[in-house]
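Excluded from the complex is one protein chain; the other protein chains are retained at their positions.
For clarity, chains are labelled A and B in written order, and residue numbers in each chain start from 1.
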Amino acid sequence: MDMTSIKSTCLSGMVLLVFAAWQAAGAGTLEQVRERGKLRCGIVESSPGFSSIDDSGQRVGFDIDHCKTISAAIFGDIRIEYVPVTPHTVFTLLQSGEIDIFPDGATWSFIRDVSLGLDYTGVYLYAGQGFVVRRDTEVRSLRDLDGATICIAQGTTLEQNIADYFSANGMAYTPVTFADIDKGLQAYYADRCDAFTNERLSTAGRIANWPDRDEHLILDEVISKEPFAALVRQDDPRWRDIALWSFNVRFAAEEFGINQDNVDTVRENSPNAEIQRLLGVHGGFGEKLGLSNDWAYHIIRLVGNYNDMWERNFAPLGVKRGLNASWKDGGLHSALPFR
Amino acid sequence: MTKREIAYQVALLFIIGVVVYLVAGTTQGNLARLGVDSSIDFLWKRAGFEIGQKLIPFDANSTIARAFVVALLNTLLLAAVSIICASILGLAIGIARLSDNWLVSRLAAGYIEIFRNIPSLLQIFFWYFVVLRTLPRSSESIGFFNCIFLNNRGLFIPSVSFGQGWPWIVAALLAAWGMVYFLRRQERRQFAAPALIRPDTRRLNPLASWNLLILAGIVGAIVLLAGAQLEIPRETRFGYRGGIVMMPEFLSLVVGLSMYNATYIGEIVRSGFTSIPRGQTEAADSLGLPRRLTIRLVLFPQALRVIIPPLTTVYLNLFKSTSLAAAIAYPEVVSVFVGTVNNLVGQPVFIMAITMAVYVFISLCIALFLNWYNRKIALTVVT
Partner (left out) sequence: MNWLHNNLFSSPLNTVLTLACVCLIVIAGVPLVNWLVIDAYWTGSTPADCPDKTAACWPFVRARFDQFMYGLYPETERWRVNLGLGLIILSALPLFIPRFPGKRRVVVLAVIAWPLIGALLFLGGYGGLTYVETGSWGGFFLTVVTALFVLSTSLPIAVLLALGRCSSIPLVRVCCATWIELWRSVPALVVLFVAIIMFPLFMPEELKIDKLLRALGALTILMSCYMAEAIRGALQSIPKGQFEAAEALGLGYWQRTFLVILPQAFPVALPQITSNFIGLFKETTVLLIIGLFDLLGMVQSAASDPAWLSPGVSATGYLFAALFFWLFCFSLSRYSAWLERKASVYKTHAGS
């Protein structure tokens, strides 16, 4: 390669870089959202616990709280346009900028992360395949299910996970395999099976409004690991940081014992330097993200810490935190440090 | 063949060629894009899932090919049982329809009109979601003689396990079958054609059943000697285990498909019998044949010739309807192969091709068998 072609290659590289930088600066997601005055948040409709509409017509759920978290960080207020998406449309909508973030990005796996041109913003939930059983069967743990008849839905990896788990533990079961989740759950409800297996938290959501919910028990154990994370576009690192650290605020708040109710008092009285940095008393951390310094304060004020979210969305469904407890309580969640 | 015809054929060949080429090209491109490595090797991979009803041993470590065989056997079992039930019910309905008892014939007609005009899938749903779901729970099962149990998990009946002695059983059955065959031939020679129409033909039956009784005794004795054991369903923590289990999905499919298709068979049987000229009955009557024998020896064989061709269509339709099992959770070919296995390996082209081939092949077998049978009975009557 001669000198001129190297030069021209460098030049074109520079041009591209400048162009990319200009693009990023000019059309950064944060600026777009600010200009619009609203966050566009992709949601899945009617998945109780994650996203549903309450009796007063308000959207509620774990995913909705994620949307609110980002909105609180940017605006210090809830200004959201919810965009219902389906699994087929979500990728195009994110790529084309129709939505800014998709909280229900499901399992963070290699293929999804690497091949879709999208980025994940940190695990916010450890889901997994779990079981619901009738209380009167006296099944209290997975080991008690030896010999049971189990209702299950086709597809994904549900059928394999359960076969692997039972054969690894030398247990037997009889599957009754339905084409979709609701049919399987309905069959379990009609006592066709001793247990029903599916993703644990969504099962909890689906059975929440059963008239005899109390007669059913969701086992604490899971037989697969499904770390859930939110999705954003890959080409805007600043935006990804905002999402990642906003989500992280809620873990940090829980570790520091800051919640929706005490956030104002803690902000005024806490002598802890990290808490002061988190709540924007010192350090100017918000500015470094392009946000106001009290961004985290607004998140905690409007959404609360991780435990607040859990108590609001999943606790009423009768699900304990299990793996989703803070590391201090033997769970997997631990806040990244604010320093 | 004219020049124009040849030109047409060449043109047709060309069009087919182009279409196949285009479709194959696009398909290959699409598969490559999706990263699907198209190969039939997936059949020999580990299945990794369980099947709820299996007639041959199968577990998660078996191959996918074996899963396919399990599913196919389930389809065939469902088809065979439904065809037998539908035929018996249809025959009864058809004969009831012909009865000179007004009420009986009206009831049969009503049955046909009601059940024929309701989609079979709806009937299956009704039996599955309404009737079988309201059966009592396992702990409050309906029991018969303390060995047959019916509850919302299915019908549990005792099974016979042969243990080590099964070759003896097979040998005994073969021997018994051979003897019956031999005796039947002897009998037929004794009661050659002229004797058959004698009024005392009635003797024919007791003789045959007497022989059968002896044979049944011999087989039974051998079965007991070979150490066969009756396995009675017993209650465990999760419902009944042991014996033969008929899952509710299977039961509702059998009931739904039989009741639906029996309406068609009933009509076919009726038109088969009405197609026989009155003279045949009158001739039999004048020979003094009792009514039962008239039906068995004179009317039925003739009606059969009219019945078999349309019956073939009904049997084929019934066989195809077994695929409706995919709507409830009975593990047959469509549900296991197109559902579970396709989700697992993502080879839609091969999976659909194999599934279609299976249906085409079995449909062909049913059609060929019934055509052969039709030819056979047609011939015996003519000669």
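For the reader, a short list of remarks on this structure follows.
One rule holds in what follows: a contact is a pair of C-beta atoms (placed from the backbone, for glycine too) under 8 Å apart; a residue touches a chain by one contact, two chains touch by 3 or more.
Every value quoted in this text rests on a predicted model; they were computed, and no experiment measured them.
For the chain that is not shown, the touched chains among those present are A, B, taking the whole complex.
Across the entire complex, the residue among B:Leu150, B:Met259, B:Ala303 or B:Val334 in touch with the chain not shown is B:Val334.
Only one of the listed residues, B:Gln53, B:Asn74, B:Asn261 or B:Ser321, touches the absent chain: B:Ser321. Seen from chain B, the chain kept out of the figure touches residues 1, 5, 8-9, 12-13, 16, 23, 26-27, 29-31, 33, 99-104, 107, 113-114, 116-123, 125-126, 129-130, 133-134, 316, 320-324, 326-327, 334, 338, 342, 348-349, 352, 355-356, 359-360, 363-364.
Across the interface with the omitted chain, chain A contributes residues 179, 182-183, 186, 189, 209-211.
Note that only the chains that are shown with their structure count from here on.
If you average the CA atoms of chain A and of chain B, the two centres end up 51 Å from each other. The part of chain A that touches chain B in the complex is made up of residues 137, 147-149, 151, 154-156, 159-160, 162-164, 166-167, 173-179, 183-184, 187, 190-192, 194. Contact residues on chain B toward chain A in their complex (touch as defined above): 48-52, 59-61, 133, 137, 152-153, 236-239, 241, 247-249, 326-329, 331, 335-336, 339-340, 343-344.
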